[in-house]
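Here the complex is missing a single protein chain, while all its other protein chains stay put.
Up next is chain A:
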Amino acid sequence: MARVLVGVKRVIDYAVKVRVKPDKTGVVTQGVKHSMNPFDEIAVEEAVKLKEKKLATEVIAVSVGPTQSQEVIRTALAMGADRGVHVEVPAAEYELLQPIHVSKILAKLALDEKADLVILGKQAIDDDANQTAQMTAAVLDWPQGTFCNKIEKTDAGLTITREIDGGLETIKTKTPAVLSADLRLNTPRYATLPNIMKAKKKPLKKVTAKDLGVDTTPRIEVVSVEDPPVRKAGATVADVDALVAKLKEGGHI
């Protein structure tokens, strides 16, 4: 029986078109719809499944960020997590918060909450860093199982199938451990109406990074955020000869 800590990050919704701020200091977040990082949804789903299979006793959802981060914790609670911890970081400071800070926060919480398992999304779709799970394992000095495709409980610990280049790798690990969820681990459930109602009454604790003794002083400076180059429009050519001529002209063949 284990206690599971899951990380849930609030990011710009994947269906929203992201726009760069005119002063190039970042992307526009004001008035933009946010939701839970899709890989974190998979992590929550897996944790809730472990609980349903009686392999976990409690699921704690953690989000680090400004006040609005509580929205994604509520979503996790509606999906089946038992309680939430919101580590408040003011919006201005949050922009420069990095995986190193978040992993220290998660590691401290994992110890405080006596978690046996930390499950995180493999990466967040906003900064695409793919570092937090690995760093959290390092800070805790726990084994890590990244890019999980399948998680199975065995007597000695866990058997994990990992997504790797060109195939799957199966590893065994002891617990406590840090895992990161890949796309095919599961299909996250929708929060259903009764559970959305129940989630409103589940406990949500608020702490600050300082309370946890983690220094969140920025370690980077954003120099510039740029739009990707605009794809140039194609052209239609009359026949194969014209195509070959064009390709030669452009130095492609």
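Here, a residue touches a chain if its C-beta (ideal position, glycine included) is under 8 Å from a C-beta of that chain, and two chains touch if they have at least 3 such contacts; residues count from 1.
What we mean here is this: contacts and distances are computed from a predicted model.
Missing chain, UniProt name from the options "V-type proton ATPase subunit", "GPI transamidase component PIG-T", "D-2-hydroxyglutarate dehydrogenase, mitochondrial" or "ER membrane protein complex subunit 6": "D-2-hydroxyglutarate dehydrogenase, mitochondrial". The omitted chain makes contact with just one of the residues A:15, A:92, A:230 or A:253: A:15. Residue in contact with the omitted chain (choice from A:35, A:98, A:175 or A:208): A:35.
Residues of chain A that touch the chain left out of the display are 13-16, 31, 33, 35-36, 38, 187, 189-194, 196-197, 238.
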